[in-house]
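Single-structure report; data block below.
A protein chain is absent from this complex, but the other protein chains hold their places.
Order of writing sets the chain letters: A, B and C. Residues in each chain are counted from 1.
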């Protein structure tokens, strides 16, 4: 069983995973900076590490500190990249999901280390 | 963007994925029929296809019918296996999550095919 | 333990997963038809179902027939989409990996069903 803090982090990781995945087609349709190869790759990277990090916590693994640390860093990069091109609601929503997930994972990586 | 029906199926797949993953340690701790290799494998199988199925819908892929069809079958098997040993609240919750996900995915695979 | 036939299918799924993932940045860099949202999504779909299908076989799951059936269909679609724009070696290599994986998975889904 996960405590309330970990449940919150699982929620943020799941939300960030889902938001990134569903925002990728939007980016590809808009084109330009939104479909820049580095941006799309970062969105895919972010979606995957969020899932991995959530899964470690769902299994109750003590090694979630390792995946949360990586997740915090990758989400922060993705948040900044989304902020840079956040000219519509979907991109702003995605940037916010990444920022929240980064913060939550950073906290989990620190207090449990 | 996903319509309401697809959003509901994404929720069921996510819920089933999370419930299976967090129930596996419980099964391993209980031992006996709960930690039977075939049961644990089925729980891992179910968690993975639920994630895959959810991700196809999150990306708005028309091929979600293929993953939902597989997911419906695998969740149904997992639900039956959980029902068989559902002697506590966690196993019953897991069985119910699998049943609901199976039904939702079967619907998605049929109406969109 | 997997028999020789299943080991071959695991190899094809792994190869197809890796080829699709590493070809996506190439497609995004080329632009035009290569970075069409539907094509990129299909490449991501294909990479994910190949991994899922390989993992079911690695675990020795009898339900690999379900994931192999879905994988065969999705790889076939991806192969056709790659064939359509196969104007360089990377796209041709990707199309071939998808065709081989589709064939191998179709066989596994049929003979073991």
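The criterion applied here is as follows: a residue touches a chain if its C-beta (ideal position, glycine included) is under 8 Å from a C-beta of that chain, and two chains touch if they have at least 3 such contacts.
Note that the structure is predicted; figures quoted are calculated from it, not measured.
In the full complex, subunit C touches the omitted chain through residues 1-2, 10, 14, 18, 21-22, 24-25, 51, 54-55, 58-60. The missing chain lies against subunit B, touching residues 24-25, 28-29, 35-37, 40-41, 44. Residues of subunit A that touch the chain left out of view are 41-42, 44-45, 48-49, 52, 55-56, 59-61, 63, 66-67, 69-70, 73-74, 77.
Following the convention adopted for this analysis, only the chains that are shown with their structure count from here on.
Centre-to-centre separation of subunit B and subunit C, using mean CA positions: 23 Å. Subunit A and subunit C have Cα centroids lying 26 Å from one another. Residues of subunit C in contact with two or more other chains: 41, 44.
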